[in-house]
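A protein chain is absent from this complex, but the other protein chains hold their places.
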Amino acid sequence: MRGIARELFFPLLAVVAAFAVGGVVVWLIGDSPLLVYELVLTSTFGSIDGIAYTLFYATPLIFTGLAVAVAFKCGLLNIGAEGQLIAGAFATAWVGLTFPTWPALVVTLMAMLAAVLVGGVWSGIPGLLKAKFGAHEVITTIMMNFIAVGLASYLTQHHYRKQGDPILETYAIAEVNGRVVTGPHIPRMSALLGAMGIDFPSRFPLNLAFIFALIACVLVYVFLWKTKWGYELRAVGTSPSAAEYGGISIPRNIVMAMFISGMLAGMVGVNDVLGYRYRYYHDFSANYGFTGIAVALLGRNHPAGVLLAALLFGALNRSALFIDIFTDNVSKDWVVILQGIIILFVACEAVFRLRKGKAAR
Amino acid sequence: MLKNIITLSLLASMVRYATPLTLAALGGMYSERGGVINIALEGIMLSGAFSAAAVTVKSHSPWIGLLVAAVVGLLVALVHAIASIQFKADQVVVGTAINILFLGIPPLVSGALFESTGSTPQLPREQTLPEIHLPVIDSIPVFKQLLSGHTLITYLAFALVPISYYVLFRTRFGLRLRAVGENPEAADTAGVSVSLIRYSGVLLSGLLAGIGGAYLSIAQNSLFTRNMTGGRGFIALAALIFGKWHPVGAFGACLLFGIAEAVSDQMQGVVAIPVQMIQIMPYILTMIVLAGFIGRATPPAAIGIPYMKEK
Partner (left out) sequence: MTDAPTFAVELRGITKRFGDLVANDHINISVADRSIHAIIGENGAGKSTAMNILYGFYSADEGEIVIDGQPRQLNGPGDAIRLGLGMVHQHFMLVDPLTVTENIILGAEPSNGPFIDFKTARRRVREISEQYGLRVNPDARVADLSVGQQQRVEILKTLYRGARILILDEPTAVLTPQEVNEMFAILRGLRDQGKTIIIITHKLAEVLALSDEITVMRDGRVVGNLATSDATAEGLARMMVGRDVLLRVKKTEARPRDPVLSVKDLSLRSGERSHKLQGITFNIRGGEILGVAGVEGNGQTELIEILAGLKEPTSGEILLNGESIAGLDPRQVKRLGVAHIPEDRHRRGLLLPFDLAANSILGVHRYPPVCGPLLLNEQFINGRAARLVQDYDVRPPNILLPARALSGGNQQKLIIAREFDIKPKLILVSQPTRGVDIGATEFIHRKLIELRDAGVAILLVSAELDEVLSVSDRVIVLYEGRLVGEVDPKTVSEEEMGLMMTGGRPSKLK
């Protein structure tokens, strides 16, 4: 129990400090910090709407947070989740657009497979370059981000866009008629819960992908801490030379960690394309990939922590709109700033850990 | 004839596009040659672009705007330096934090100051940086279009290429910077202060990237728009790697990437040539270089590693 308290201490401190600094920012531009704090609370956990939207906003962040955490456990910094989720999302829509006549359920499954595989490959390439040539994964994943954005934009604009559509988005893969969706998709929570006799308003975009995200947390936990592959991956991240001594292949684990990381990022596409918009919309990602870094860092690279951190950032994203509307000067960008401050604070904690490590030796 | 004009105007716009890239890439070079990986160039450029535009709106002087942009860039870099040198934080994570921070700060402040989070107010033409016409060059046909009529920042950027070469390879500071980036322990035993040199490198990167950002908002354009850099900080980083951390090499890469941007700009809406394909070229080229297919890009040996004295 004391161990958990210790793990929570620094992230909580970082969050509190970030809110304090964020409050000063609000005050500086002439608004009331208290009002903003109140809005953050009431717009999120204050109503069923708030909760449903918070969970919806948290879904992609759970996936990207897990993605960054898995890579980190192998000693790698995947800052390319953004590109991986874009590639995955486009691939999801592409499958839907390419096989319009196939049974919807089959196409849905194929589309999900495409999301994780393309996301995995997008991340696996930097992994391979690192394992084979020692190319720094930070630089290569940045490059892959832009390549994904460029390719998806090109394909959407030139091959999959409805004539005259002013928005950069593909044709729809499924049609919506009131509550009924026909074509490849995953059900909304309202449909799922409705089938179980629970009344859940259909206006909420929360969908099956949220359940997938929760399952992913469990799977990642089991994989990392209960299987030999996870053991090897963490060993490489902890001490490459000890891993080598234990007969563990460093290059293999680097590629595997990056691939799994990309698969998780690719799942964001499932949420947005199959669960929400039923098409690929080019600007769908509100920096989920980069926020995933904050989520993983704050969540200590542990699935339980990632879940909590994703809920926090999901809540912030949910409250952004309300802050925008109900304050005079504060825009929704305040939430982005808060994320930046949290990452900065969590990053600087390293120095405290180092000091402690030295004292122990 | 027509072909000639297109080519010339293309080259002229290459010069314009290469200007902010060159400044940021040279800035990144000072930071990374000293051993501090700087992926915050994007955020620093944004901070410079925004502060230049905002201050110019308020002060009506682009010169004050430029000065403030340089100072703001410096201050943002100081945050990077304190976190990554003093607090030994992970340099990549710090860079990411700064990038995210400046995704948010400009629109927030813009909203508070100008009632618009999307952009700052349009500056009248006389309040952007003036174009400078060079007396002798103006009388030579091709040179005139290419080299004349740019703002001070462009000339500064181009002048900084040879200057940076001299700084890096001919001065005390340059020698110490390279030593600190390659083998900080050796530099330390030779009596060189590792953190002082690293601070200087990171601060220089902020100064230059800040000016590079200002170019976007008060020279090339006349306002700041949300996320106006659009990845130029990362392209500069790519150019730095593509140019193998050498000022002349990085400049060459900036020109190459600048012409790519110029081409894609001129093609926009004209032909069905996929603009995006040209835009991603810098990144694909950099991936190829990192994989070692066109000569190996070897970073400074101590890059990304906080220096800790053994005691």
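Labels A and B are assigned to the chains in the order they are written; within every chain, residues are numbered from 1.
Note that a contact is a pair of C-beta atoms (placed from the backbone, for glycine too) under 8 Å apart; a residue touches a chain by one contact, two chains touch by 3 or more.
Values in this document were obtained by computation on a predicted structure and should not be read as measured data.
Shown chains touched by the hidden chain across the complete assembly: A, B. Set against the missing chain, the residues A:Gly46, A:Pro103 or A:Gly246 yield one that touches it, A:Gly246. Checked against the full complex, the candidates A:Ser47, A:Thr182, A:Ser202 or A:Thr227 give a single residue touching the omitted chain, namely A:Thr227.
Along chain B, the points of touch with the absent chain fall at residues 166, 170-173, 175-176, 178-179, 182-183, 185-187, 189-192, 301. Although one chain is hidden here, its contacts on chain A can still be listed: residues 222, 226-228, 231-232, 234-235, 238-239, 241-249, 360.
Note that in this section only the chains that are shown with their structure count from here on.
The distance from the centre of chain A to the centre of chain B, with each centre set as the mean of the Cα atoms, comes to 29 Å. Interface of chain A with chain B (complex): residues 25, 29-30, 77, 79, 129, 132-133, 135-136, 138-140, 142-144, 146-147, 149-151, 153-154, 157-158, 287, 290-291, 293-294, 297, 329-341, 343-344, 346-348, 350-351, 354. Of all residues in chain B, only 37, 39, 79, 83, 86-90, 92-94, 96-105, 107-109, 111-112, 117, 231, 234, 237-238, 241, 272, 274-277, 279-280, 283-284, 286-287, 290-292, 299, 304, 308 touch chain A in the complex they form.
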